[in-house]
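In this view, the complex is presented without one of its protein chains, the others remaining in place.
As written, the chain order gives the labels A and B, with residue 1 at the start of each chain.
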Amino acid sequence: MISVRDLSVRFGETTVLHSVSFDVAKGESFALLGESGSGKSTILKALSGQVTDWTGALQIADTVLRPGHRARLARTVQMVFQDPFGSLHPRRTLDDTLSEPLAIHGQPDRDKRVLAMLDAVGLPRRFRFRLPHQLSGGQRQRVAIARALMLDPPVLLLDEPTSALDVSVQAEILNLLKSLQEEKGLTFLLVTHDLPVVSFMCDRLAILRAGRIEEMADVAALRAARLESDYGQELIRRSQHG
Amino acid sequence: MTLLSVENLRVTFPSDHGPVEVVRGLSFTLGRERLGIVGESGSGKSMTGRAVMGLVAPPGRVTADRLEFEGRDLRSLPEREFRALRGPRMSMVLQDPRYSLNPVIRIGAQIEEALAVHGNLTAKDRRTRMLDALNAVRIDDPERVARLYPHEVSGGMGQRVMIAMMVVLEPALMIADEPTSALDVSVRGQVLDILDDLVKRRGMGLMLISHDLNMVARWCDRILVMYRGEVVEELGAGALHQAQHPYTRGLIASLPRLDETRDRLPVLDRSLL
Partner (left out) sequence: MIPTAWLLSDDPETRWQARLGQGYRLSRALLRNPLSVVGLSIIIALLLVAAFAPWLAPFSAVEGDLADRLQPPSAVHWMGTDELGRDILSRVIYGARITLGIVLLVAVIAAPLGLLIGTVAGYFGGWIDRVLMGLTDIFLSLPRLILALAFVAALGPGIENAVIAIAITAWPVYARIARAEVLTFRNAEFLDAVRMQDASSVRIIALHVMPLCLSSTIVRVTLDMAGIILTAAGLGFLGLGAQPPLPEWGAMISRGRDFILDQWWVATMPGFAIVVVSLGFCLFGDGLRDVLDPKQRGRG
């Protein structure tokens, strides 16, 4: 579903990604694990078209991305951002936010689909005309997930979707993402620094460090705390004793 | 020895629907130890720290039956004397160093300026103590770092500079509000080690305020778990698994684990609390 071949990205003099390659199968949940500066978010930005200055080969579903060119990807891939406060327009109601993608693509039955989506992400229908500041962090993140799913894309990019949330709310959002994935057969590419979240959510993972993939592993290896690379082991150690 | 004792602390804010209590009758004492205060957003944990520092801005109101620091009653302390306490005797480290450092003054100069409250130091003494402080927070080449501007250092380094700025005055009490949540895991350990060192070697009292249950549990001598402005549970070091209160237990259960095999995470049922 997602294919990344020899992806390199440079910002001026510094190279932030050194020919990174990986594949994600349909319906799979793949984690990019790393600390800040590892380049994990840059991969998402390249896949979502926010960064177009890259070399290599990128493909999502049937769409081949070209460097220097913003592809029309809305129905193929959508993203859930880390900060539920910055990712919603402060003056637009939930209804505005959720019907916007439908309006852009001229799709019918907006009212019905907005209500159905509110149900799907577990938001009460009476919230429909609320503004973001009337919602809690967890509720906002549900709106962000709903917005990402309005056009039924097969792929979701998740950029640390729960790291800004309280732990009890994190559990609700992770459960929701997992249910939606099973229901709709979604493919997830999750960026995170949180190992336990990967254990819960993902099937496979890649560990990134300074723009290179250190190790690719099955989640079973992570759960058994048996990653092969030294850096992987170090991450496990810190996660348990940090 | 008791450094800080707090009894029945309440912080109230007015709202459209009448006064709202964000901290509701909190009591604890702090010696020369590491006290962790954990809670989720809105639990009142940060407001507790600010109340002790006398930093609750109006229209917020702080009341307590007892609020004593080093034997002095903080409740009736005039603002001028309180200001003399903040810095030399008690200080606070916040989450994001970028907002706490002055962007246009070199790091060394900022730390030396913090020393100015001591007054009677020569410029040479100040410089020596500034470099010592940077050394104490494990900055290898303090000479170089002292010449940098805040934007030229990483988040972890910035946080260490912040701590150095606090430490240079050798306060008796430090309140650290989410000191590591803006940092990478690898840097987190270092910052905590530095704080630990200060408690052990200089006999400082530390209040560590955080949302990270595991981190606080691993690292503090005692933990207070706060929920809706009240302490629901007090736990000893490493005794997280003995937690009794349904809120604490719910929180622990809802955290994913490294060897996670559950298909769904249990969600905290707030109606039971």
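Remarks
Just so we're on the same page, contacts are C-beta pairs under 8 Å (C-beta built on N, C-alpha and C of every residue); 3 or more make two chains touch, one makes a residue touch a chain.
Bear in mind that the values here come from a model prediction, so they are computed numbers and not experimental data.
Considering the whole complex, the hidden chain is in touch with A.
Remark: the omitted chain is touched by one listed residue; of A:Asp6, A:Glu28 or A:Glu100 this is A:Glu100. From the options A:Arg10, A:Arg110 or A:Arg130, the residue with contact to the unseen chain in the full assembly is A:Arg130.
Among A:Arg147, A:His193 or A:Arg223, the one in contact with the hidden chain is A:Arg147.
Residues of chain A in touch with the missing chain: 48-50, 72-74, 77-79, 81, 83, 86-93, 95, 100-101, 104-105, 124, 126-127, 129-130, 134, 144, 147, 151.
Definition applied: only the chains that are shown with their structure count from here on.
Centre-to-centre separation of chain A and chain B, using mean CA positions: 32 Å.
Within the complex formed with chain B, the chain A residues making contact are 35-36, 137, 166-172, 174-175, 178, 193, 195-197, 199-200, 222-225, 235-236, 238-242.
Interface residues of chain B, counted against chain A in their complex, comprise 40-41, 155, 184-186, 188-189, 211, 213, 215, 218, 250-251, 254-268.
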